[in-house]
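So that we are looking at the same thing, I have put the structure below in structure tokens.
All protein chains of the complex are present and in place, except for one that has been dropped.
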Amino acid sequence: MSSQSVLYDVPGPRAKRRNVLLTVVFVVALAALIWWVLQSLADKNQLEWVKWRPFFTDSRAWYTYLLPGLKNTLIAASLAMAIALPLGAVAGIARLSDHWWVRGSAGLVVEFFRAIPVLILMLFANAAYSEFTDISPDSRPLYAVVTGLVLYNASVLAEIVRAGILSLPRGQSDAAKAIGMRKSQVMRHVLLPQSVTAMLPAIVSQLVVIVKDTALGGALLGFSELLASVRPMSANYGANTIASFTVVAVVFVVLNFALTSFASWLEGRLRRGKRTTGAVVGADAVDELATPGEHVSRDDLGGGGRTSASSE
Amino acid sequence: MFDFLEGYDLLAAFWVTVQLTLYSAIGSLVWGTVLAAMRVSPVPLMRGFGTAYVNIVRNIPLTVVIVFTSLGLFQTLGVTLGAKDFTTINFRLAVLGLTAYTSSFVCEALRSGINTVPVGQTEAARAIGLNFPQVLRLIVLPQAFRSVVGPLASVLIALTKNTTVAAAIGVAEAAALMRVMIENEAQLILISVIFAFGFICLTLPTGLFLGWVSKKVSVRR
């Protein structure tokens, strides 16, 4: 984040005054906005205690609706993560293969699943499971949701993995080859371990996407996840939709915040005491690296069995 | 085999999808840029607001954001965005919701783009006496935009697919039509394939074109 200190000079007395003024204006505007929102909510009786009470005084609202929903969300999300991560890694490495048919087919699959809305993938999986397998109807929505999430997110993760590996300095793989490592060894011992730290931020934001996208299963597949719990809940408590949705949104934010916090703690541990190249794949920098062009031509992982001793 | 399509206006539904995508893309580009500027601005409170906004909005499912625009903004706060009938109101609300959500991703993409601009550039800009807005407008953002065309393209593709959520407040876009068709016709797989194909038609060319653009405009360093 070097840019922050670089983009502007250290504020002098005038700039400090101006900043204070801007801050005051901003606070006033924000406070006015919040006051207007609260006032309107109160006008429309949306702040009535009756509408919010269930979440604070009635533990049954949590035990019957929210917590089972949260459980299903967590199950689906963690299953999808556990399957999509290795699958995405494999697909990402396959896209860097030096066999054109492996590269090409992996690329085709990845592009295909990235182009289709996850909801349609889930619907499709649900229909296919009921048609061709005898998975019990109770767990079929879960299977369908996880399948849809895995297909989509594994292909996004594949791009992240590819970008992460490509972000490493070329000298790393050259050096590894120079000491006589095989291709698989280069990948396993040199490239993957280093790129994992670089990829973590991007991977984490994709994991957040997985958690949020479980909510898609509730609408059409009848998967009773957290967001779907709003419907029976608001039907019971007098259509307190605004309160219900707010509570669910807060739970999602807390959940995802916990996920990102855990990941940054993990990232810190991985980085500590370990020499990395310092490369970081930003959450969105993936596609930049992934667009075919100079970066792909930089890819000499697949330079056959050639051990280039010439590089420094 | 396709005779069940009779009576459904697929093109009109996808046209709504395209319109939603287009307006939301423009909106989130603008608001996302403002957010990114806030996040790197000298005023600590604005930085705080930008960070809080991005971290909260990104962590909420889009469905909730969209439903809030209708229940919160329209119903409770009386925001109609200058429209009178429900169709227009809902469309504009959906654009607003999609913009609010997508701009947090645009902001993050831009911020990573700003980080790629070499320190020397901004130092030089400040040395010749440019102030913060000028540094951003004249030096940093033009370069940052060029380096993030690729990431912005994937945000745009995600946005195209996310417009399906607008059905939650009654916007008659592609996914809404799909639900009606699934309910009325016993052709689940075929209908899914048709709509998947429709989305591929929208997203793949976008991705390819913007990939080409991103190579064209990328800053060689």
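For clarity, chains are labelled A and B in written order, and residue numbers in each chain start from 1.
Heads up, the rule we're going with is that contacts are C-beta pairs under 8 Å (C-beta built on N, C-alpha and C of every residue); 3 or more make two chains touch, one makes a residue touch a chain.
Definition applied: contacts and distances are computed from a predicted model.
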> UniProt name of the unshown chain, from "Glutamate ABC transporter substrate-binding protein", "Deoxyribose-phosphate aldolase", "Na(+)-translocating NADH-quinone reductase subunit A" or "Sigma-70 family RNA polymerase sigma factor"?
Replying inline: "Glutamate ABC transporter substrate-binding protein"
>> With the missing chain put back, one of B:Leu10, B:Val34, B:Ile56 or B:Leu71 would touch it. Which one?
In response: B:Leu71
>> Which candidate, A:Leu7, A:Met81, A:Ala94 or A:Leu166, sits in contact with the chain we can't see?
In response: A:Met81
> Of A:Leu21, A:Leu38, A:Ile179 or A:Ala235, which residue touches the hidden chain?
Replying inline: A:Ala235
> On chain A, what residues meet the omitted chain?
Replying inline: 44-46, 50-51, 54, 58, 60-61, 63-65, 71-72, 74-75, 78-79, 81-82, 85, 130, 134, 136-140, 142, 188-190, 192-194, 196, 219-220, 222, 224, 230-232, 234-242, 244, 266, 269-270, 274
> Can you name the residues of chain B that touch the chain not displayed here?
Replying inline: 67, 70-71, 74-76, 85-86, 90, 167-170, 176, 179-180, 182-184, 186, 188
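In this text, only the chains that are shown with their structure count from here on.
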> If you average the Cα atoms of chain A and of chain B to get two centres, how far apart are those centres in Å?
Replying inline: 17
> In the complex of these two chains, what residues of chain A are touching chain B?
Replying inline: 1-4, 6-9, 11, 15, 19, 22-23, 26-27, 30, 36-37, 40-41, 44, 46, 111-112, 114-120, 123-124, 127-128, 131, 205, 208, 212-213, 215-216, 219-220, 227, 241-242, 245, 248-249, 252-253, 255-257, 282-293
> Within the complex, which stretch of chain B touches chain A?
Replying inline: 40-46, 49, 55-56, 58-64, 67-68, 71-72, 75-78, 105, 108-109, 112, 114-115, 117, 119, 122-123, 126, 131-132, 135-136, 140, 147-155, 157, 161, 164, 168, 175, 178-179, 182, 188-189, 192-193, 195-196, 199-200, 203-204, 207, 211, 214-215, 218
